[in-house]
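Here's the structure we're looking at; comments come further down.
The other protein chains are all here in position, but one chain of the complex has been omitted.
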Amino acid sequence: MVEKYAIRTDLALEEKERFEADNVEVQGVILEEEYDKEREIKMTRVMIETENGAKVMGKPVGTYITLEVPNLIVPDEDYHREISERLAQLVGELIKEKKKEYDVLVIGLGNRDVTPDALGPYVADNLIVTRHIIKEYGKYAMGEKKVHMVSAIVPGVMGKTGMETVEIVNGIVKETKPDFLIAIDALAARSTKRLNRTIQIADTGIHPGSGVGNNRGGITKETLGIPVIAIGVPTVVDAATIVNDTMENFLVALESSEMLRGVGVVLQGYNSAEKYEFIRELISPHLNGMFVTPKDIDDTMKRISYTISEALNILFSNGQA
Amino acid sequence: MVEKYAIRTDLALEEKERFEADNVEVQGVILEEEYDKEREIKMTRVMIETENGAKVMGKPVGTYITLEVPNLIVPDEDYHREISERLAQLVGELIKEKKKEYDVLVIGLGNRDVTPDALGPYVADNLIVTRHIIKEYGKYAMGEKKVHMVSAIVPGVMGKTGMETVEIVNGIVKETKPDFLIAIDALAARSTKRLNRTIQIADTGIHPGSGVGNNRGGITKETLGIPVIAIGVPTVVDAATIVNDTMENFLVALESSEMLRGVGVVLQGYNSAEKYEFIRELISPHLNGMFVTPKDIDDTMKRISYTISEALNILFSNGQA
Amino acid sequence: MVEKYAIRTDLALEEKERFEADNVEVQGVILEEEYDKEREIKMTRVMIETENGAKVMGKPVGTYITLEVPNLIVPDEDYHREISERLAQLVGELIKEKKKEYDVLVIGLGNRDVTPDALGPYVADNLIVTRHIIKEYGKYAMGEKKVHMVSAIVPGVMGKTGMETVEIVNGIVKETKPDFLIAIDALAARSTKRLNRTIQIADTGIHPGSGVGNNRGGITKETLGIPVIAIGVPTVVDAATIVNDTMENFLVALESSEMLRGVGVVLQGYNSAEKYEFIRELISPHLNGMFVTPKDIDDTMKRISYTISEALNILFSNGQA
Partner (left out) sequence: MVEKYAIRTDLALEEKERFEADNVEVQGVILEEEYDKEREIKMTRVMIETENGAKVMGKPVGTYITLEVPNLIVPDEDYHREISERLAQLVGELIKEKKKEYDVLVIGLGNRDVTPDALGPYVADNLIVTRHIIKEYGKYAMGEKKVHMVSAIVPGVMGKTGMETVEIVNGIVKETKPDFLIAIDALAARSTKRLNRTIQIADTGIHPGSGVGNNRGGITKETLGIPVIAIGVPTVVDAATIVNDTMENFLVALESSEMLRGVGVVLQGYNSAEKYEFIRELISPHLNGMFVTPKDIDDTMKRISYTISEALNILFSNGQA
């Protein structure tokens, strides 16, 4: 298959589907699915358990939970509240070392000035931070219920800071010593049909080459020394991916359609790699560094970022964690 | 040729090129070109002079000036100043009825919250408006040199106002009676290679289906009763266009390449329309309402919008018009 | 009393209090008060019924409803929802001509780039606009429940448009013919203790000299031909007012305090106007065009604007009007 060579996705779910399409079972990878019919929410848990699984999936060992929510962009406050609650629960599951009082640092990755990359900064904007208050006034400072210590940073992108994100975050982590990180980032999906309707939570952090803005050094337990839970929403598809997709559909059609059977016969003489190389030549070099995103991305970003910040506020500031 | 059926471009230059590629001369359309070698600026003037020309080009009768500036996104202040001066001159050319004192309304079209659609609002942000000062204190209110009366409005997009842009602008025009309008808008190009390096100035206004945000009713002399000069920069390409493009490259390759000559033979049995229909089926329906834009669109928008607002400030507020 | 000469307030409630302080009953002005103990909301209705009342109060004939909500800046979503509902109800009361289907234009006055003046633009950002959808798809376009036609405009301030706000609004009103307007604006209070905890609703529109940004021509039934309901929140106090206030406290203290009784005796020889003139000389001329506002104004504006836009969404988009 063409896409094995090049196509980029930040969604473990999409990697998994790729193999299912080929009817391949991947050793060391476990899949669980749940469907909430009433709310139309599909939850998929991809657990990569071995190094072999990691290698085949192209993603590190860990748990990847995906919520597919077709109505995520519909403006219904009650519905969004329910998503926030479900999300809070799932993030809570991924916190390994349970404690009575967490000290958590939330990182809003991405570029505030490029709308589809602004998920992280927008989530940080609506987050309730408490660390400074608890440090000053004690753990019941926010009212009768105890809340956790929440801090937040929007590090900015390398093109504006001159620093790799991991340098900034690492410095802050060493200084403030949180128990774990939650990193929020806009993701690149492989398919436009997932855009703005999927939320992925993973306990593996953010890896090089992920995200819209591409934060080179990973934001992971390996680089930072503490667990990193990543929350991401695919908001863009690489422009090259979309072209690739269509080309692949085309090749499939060539090989099967009545009308162009003759073409199919010709192409059978070539293997995947040859076909891929050929297609690559056709794709405009101008597509590098370009992405595809919907026109109403501003409304979508506002709504989804709010849903995520609410989830974190429920989890950490209202005592439900 | 495939693209004749569907491909959308807001650039007259691209329409013209389409015909040149086919070696067709279009009656009623005159083309002039100039190249400023030192500054690497190419200026193209497409004059559509007859209704026949308009029909063939798919654009109304009028003058379309295009500046192609490869270094438009490079941060060199002096260079941008030169572009602003050239732009001021060309906009000045398109003002038909010369007067000593213009009363001009600048309209910043587009959506401030979607980065590649924010050109109009950003230009308005840096514009020197003078109308209220001159009305209050007289024509030398801004200093020794006389300046023109400049007003500006950012009407917002239909999804946020519930009104068509032409309704808002028409109301304001009837109330404040400017001599002419200058409408700034982000455009859709046909090719990614033009993005953020081309400025189009036209004396025909903004037409339905143009622009990123698609302002339905036209902003034209016909709808508003006064001349409308449009200044646009292509900042996006429709996602469907990019896919279409690649497919077309593919078909050309199929018909010519050594390797796939056999496929070419098969395809020769089909005409353009049939091929186009076939390709259409392959393109994801999810691509509707999607656009392609570069990742560093924030820097680009800031720089280009500043160059345009400077051009208007030179033209109207420093007495050079 | 010193402040009779000069002090500016946009709140009818504060005008009324002034007279109460002097134990003066104003003919033609009726006052009603309600207190919601549980939610700590005080509602005051000042009805100016005669031209005499209007003259004494320095405000036009009409109804001014004030909600005093001490916890308006506290981040409690449920509480804010209740305020939104109460606000929706009160705005509904002020709509004179009841209809099954309203066509309402909401105007977000003020300057988006000066935080305490951004109330209007922020409210418009979160408003559900429906006019374009209903015009295109009919009155049940938004779902089973009928919704009203809502449109919105953020006209911008004169310093950025070169036009008076009333010119812009008048043009749009003539073109789109709404039944009535709702104008949102940040107000100047007389006392810092009201800042960001008071919402005023009035059926008299916005008058010259009101608001932070001072929209000169009024936005009223007289200037526009249709009813204008104004919703305002005091977010600033004129710097001169604060100085004046303290001076007055000082004079009162001089006249009464044990310690400075001697000074009081001296001052008794002067009347209010003389004292006021004297104080005026002491106030820095640099204070003109300056305002006082709290440091956390960003959080406050976000929260209050959201409460108001929710109120309008309840009233017009969920069929409760």
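For clarity, chains are labelled A, B and C in written order, and residue numbers in each chain start from 1.
In this text, contacts are C-beta pairs under 8 Å (C-beta built on N, C-alpha and C of every residue); 3 or more make two chains touch, one makes a residue touch a chain.
Everything numeric in this text was worked out from a predicted model, so none of it was measured.
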Among the chains presented, those that the missing one touches: A, C
Which residue of A:Ala12, A:Met57, A:Ala118 or A:Met149 touches the chain not shown here: A:Met149
Hidden-chain contact residue, picked from the options C:Pro70, C:Gly138 or C:Gly159: C:Gly159
Selected from A:Ala88, A:Met158 or A:Ile199 as touching the chain missing from the view: A:Met158
For chain A, the residues touching the chain missing from this view: 124-125, 129-133, 149-156, 158-164, 167-168, 170-176
In chain C, positions touching the absent partner: 111, 113-115, 117, 159, 191-193, 195, 212-213, 239, 242-243, 245-247, 249-250, 253-254, 259-260, 262-263, 265-267, 270, 278-279, 281-284, 286-287, 289-299
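By our rule, only the chains that are shown with their structure count from here on.
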Graph class of chain-chain contacts, one of line, ring, star, complete, other: line
Chain centre separation (chain A, chain B; CA means) in Å: 35
Chain B and chain C: spacing of chain centres that average the CA atoms, whole Å: 42
Residue numbers of chain A (touch at least two other chains): none
